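A single protein chain has been omitted; all remaining protein chains appear in their positions.
Moving on, here comes subunit A:
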Amino acid sequence: MDRFVWTNGLLEMNETLVIQQRGVRLYDGDDKECCICIPLSQVIFFEEQAAGIGKSAKIVIHLHPAPENKEPGPYQHSKYSYIKLSFKEHGQIEFFRRLTEEMTQKRWENTPVSQPIPTGIGPKAGRTRAVGIVGIERKLEEKRKETDKNISEAFEDLSKLMEKTIRFKSYLLSMGIANPVTRETHGSGTQYHIQLAKQLGDMLQAPLEERGGMMALTEVYCLVNRARGMELLSPEDLVNACKMFESLKLPLRLRVFDSGVMVVQLQSHSEEEMIASALDNVSDKGSLTAEEFAKLLGLSVLLAKERLLLAEKMGHLCRDDSVEGLRFYPNRF
């Protein structure tokens, strides 16, 4: 492994100790090795290698070719372009995490290069001056850095994408949709709506219960489509599916208020309870606006207003409409 340089084991000016782990064995390629250092800027990519029977967990680090001006190290040439760190006493997970952090932050790019700057020529911001061999070397250095950056950025995106995919899949599963009903699987038309209604019936139970038994259709639309990710539902499909709840004897109902607001509610959901609780809350506080009521119950303002209006319709509440806004009082008339 010709990328290593001899060092005294102490920290240089621009170096900080990130992590120290005992019992990590260094392999040159697949050959076993000893104490040296590699600047992180040399690292292209690294990955974990799981432990096996009789084998410790390892981190494999892929490296750039050695730069010409590299200081002397244990080996001048190596047939490998990667090294392995074998964690005999574990700790590889934390090491990997910290290495990932450092590779993302790339702190070494912010610290000044410890090489002496040639007198009389200061490097211009963002551009290198092509003056003689030093200029050429510097240009090569810049190019190398660029390539470096691009490669690690590319790998960054890949790892982020991997993360997202895994997280997305687990969210789908948590929503209970392993195979979303699509027009391909079930065609269009009533069959599609029926299947969809059934799937919605399963899916919406938990969210509805969390929200006190009622959700605005818009909320349902957002929730469902977010979970599906692909093959999104159109609003018409959603409404048509919801209209089938009753005929399919599902425990959900689509309901339209006087104001035109559409909600999906659990069939078990009791109207009287809702109104009684609304009256209690209002009496308790003397008077409430829709916003205050929403905040109190953790509902959306839309649904809170519908509840208050319903209670008013039943004669339990009366309204005070002024420049201060719309407020509801217990009906003392």
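Note that in this section a residue touches a chain if its C-beta (ideal position, glycine included) is under 8 Å from a C-beta of that chain, and two chains touch if they have at least 3 such contacts; residues count from 1.
In this section, contacts and distances are computed from a predicted model.
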UniProt lists the protein of the undisplayed chain, choosing from "Ribosome production factor 2 homolog", "Rab-GTPase-TBC domain", "Vacuolar protein-sorting-associated protein 25" or "Calcineurin B-like protein", as "Vacuolar protein-sorting-associated protein 25"
Option touching the unshown chain, where A:G52, A:G260 or A:G315 are the choices | A:G315
For subunit A, which residues reach the chain that was dropped from this view?
-> 287, 312-313, 315, 318-322, 327, 329, 331-333
